[in-house]
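My questions will all concern the structure given below.
Only a single protein chain was left out; the remaining protein chains are all shown in position.
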Amino acid sequence: MREITFAQALGEAIFEEMEKDPTIFTYGEDVAKQGGIFGAYKSLLGKFPERIFDTPISEEVIYGSALGAALVGMRPIAEFHFADFLFTGIQSITLQIEKIRYMTGGQGKLHLLLRGPDGISNSAAAQHSESIETIFMHIPGIKVIIPSTPYDIKGLVKTALREDDPVICFEHKMLYKTKGPVPEKEYLIPFGVADIKKEGNDVTVVTMSRMVHESLKAAEELEHKGIGVEVIDLRTLVPWDKKTVIESVKKTNHLVVAHETWKRAGWGAEIASVVQEEAFDYLDAPIIRVGGKNVPMPFNSLLQDFVTPNYKDIIKAAKKVLR
Amino acid sequence: MYEIKMPRFGLTMESGFIEKWFKEEGEEVKEGEPLLEVSSEKITNEVASPASGTLLKIMGKEKEEIKVGTVIAIIGKEGEKIEKIKEKVEPEKIVETIERGEIPPAKVALPERDGRIKASPLAKNIAREKNLDLSQIKGTGPDGRIEKKDVLVYLSSVSGKKVEFKIEKLSGLRRTIAERLSKSFHTAVTLTNTTEVDFTEFKKLMKENNVSITSGLVFVLSRVLKELNKFNAHFDSDKEELRIFNDINIGIAVDTEKGLMVPVIKDVDKLNLKTINEQIKKLAGEARNGIISEDDIKGSTFTLTNLGMMRTEIFTPVINPPEVAILGIGRIIKKPVIIDENKISIRELAYLSLSYDHRIIDGADAAKFLEKLAQLIENPGPK
Partner (left out) sequence: MAYSKDFLLNLYKTIVRIRNFELMAEKLFLEGELPGFIHLYIGEESIATGVIANLRKDDFITSTHRGHGHMIAKGADINRMMAELFGRTTGYCKGKGGSMHIADFSIGVLGANGVVGGGLPIAVGAGLGIKMKKGSQVVVSFFGDGASNTGAFHESLNFASVYKLPVIFVVENNKFASTVRTKDTTSVENISDRAVGYGILGITIDGNDVITVYETAKEIIKRAREGGGPSLLEVKTYRIKGHFVGDPELYRNKKEVEEFWLNEPIKKFEKRLMEAKMLNETEKNKIWEDSEKEIKEAVKFAKESPIPKEEDALTDLFVNDSGYDY
């Protein structure tokens, strides 16, 4: 099977859907001429000249206008430059996009997609390194997808562009260049279906995004020590595949949740809480979460490494849980 | 009113077991109708009702050892009141087995471990399912927490007591067999010698005479026992006395539904082949049908056991105490044999396995026994 990058897979998904559906258009900062700061739109350059354009740095209007455009029957894809900047226009998302349909008693279909990069990179520091997906799980009204591989991003984004509900897609900036197998034939990935990236019998690790790869690395090492790790990539946070996680915990009796975002009150706490509530009698040890340390992201790379979780933390957590 | 008492079969029976009641309390019974099944050490028999009427009360419980003469049931007129029976039936507990469901539910927190037993939810779940007492389980997790593996370790260590099983109370017969064999195994010094014997001519001869191999063996055995009479003896290890008998009574191990029985052919040396054959047939049949009399299953001075009908060639039969030896014969198989120094012929061979008590009999004796026996088998003269 051919291998393409995460960014290329994303581009393909958007391209294919734009070809099919004339109501799709996309805009954001630095997308049209540059093809996106991480090259996500490179393949779209020049293809749909009227349907891709650059915007001023006006986040409230970028996100809010996506809502307005959806209400008049279009299907916009609004890019956020960095997930951190969702906050500069946050009212449009949390107070408008997430509320309108409910507040109006179900009038209107808000088919829109907000997408952009999140997570750490090379010392991008505190305002350009955040992972804030937890907030959009907490505040009801938008679906959250977080792909970790080229295969996943293509399938998920295509589904998002056929959804009638608002979707936000977080793409870890360090994954754009990673390659993976992607079939030529069209496929969709439904929301709320996790992917067991590796099977194992001793401990379940629930994770997403960059941490999926860290978990697989940890799993490989632990395999040599005779510990079987089951790595579950949730792929979507809202909705999330509770069934698969609980089935796995029933099998392994041990759970670790790993995410890059801050450990305290991160979405890992929600998963852990639900599992202990619904699979209490299957747990042979407490559930342990792996997450970032509770400080803003420091600039110095040594410091950044220290506060950011990686495969070693997952190994430690797995061992602790299996002690 | 009629009191039914525990019957005595044979002279030596002191107690027996009620295997099965054929009627329930309140049912009508007729005189002569089979009422219950009773077993002793040696045999099991149906007991017919001595009277007609209503089975008012059953006091004797199934599978419990009851002394001979104890009242086990009352037959009377329907509605009749039963007076207090003087002799209470007190069955002896034979096997103390705990039935499932009688185990008290697992306790979770006991005062011993500073007020709180730490156990993972999974461990508690398993303990609850298997009705285990958590306070008995040692925890090896952090802070002494009991984890699944600790519960499993505990389970395997007490598997004898708490593992699921089906309860089958030993019948009287089985119990006896168990007892005696155990006794033999632990007191006698049992060794087994074997030799392969050519049964070709022997087999032919038995066929001609229309008698079984077993019968032939019994006949031949009696000759050898007469000569090497040390084998025709009982050993009393307490008194350290060897009793060598004049009479040769050969017991033949018979496999029945109820277990192993050993009917005895008495005075074999005085019988001819045909008679032996008939006797064996008769007694074996009676044994299998459960109607053999006590007298016919005791008094053996030597025992023969034939596993030849099944796939066994060599085996180590256990001596029937207080006898001093036992002969086993295995399957007869066609094999190529060298005769006349360099010719190959197809012959029918079987192994004789002679187990003997080395306290009394030496290896050389045993070898001699087998030698003589083999000779008679391989060179059957006119019988």
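Chains here go by letter, A and B, matching the order in which they are written, and residues are numbered from 1 within each.
Everything below uses one rule, namely that contacts are C-beta pairs under 8 Å (C-beta built on N, C-alpha and C of every residue); 3 or more make two chains touch, one makes a residue touch a chain.
It should be emphasised that the depicted structure is a prediction, and the values quoted were computed from it without experimental measurement.
Considering the intact complex, the chain excluded from display touches A.
Summary of contacts with the chain left out: across A:K143, A:K158, A:K197 or A:R289, the touching residue is A:K143. When the missing chain is restored to the complex, the residue among A:Q91, A:N201, A:Q276 or A:N310 that touches it is A:Q91.
Remark: the omitted chain is touched by one listed residue; of A:V31, A:L44 or A:L67 this is A:L67. For the chain left out of this panel, the touching residue among A:K109, A:K198 or A:K251 is A:K109.
Take chain A: the residues that touch the chain left off the picture are 23, 25, 50-51, 53, 55-56, 58-61, 63-74, 76, 91-92, 95-96, 99-109, 140-141, 143, 163-165, 191-192, 238-240, 242.
Simple rule for what comes next: only the chains that are shown with their structure count from here on.
Computed from the mean C-alpha positions, the centre of chain A lies at a distance of 73 Å from the centre of chain B. Contact residues on chain B toward chain A in their complex (touch as defined above): 120-125, 141-142, 147-148.
For chain A in complex with chain B, the residues that touch the partner chain are 253, 280-285, 323.
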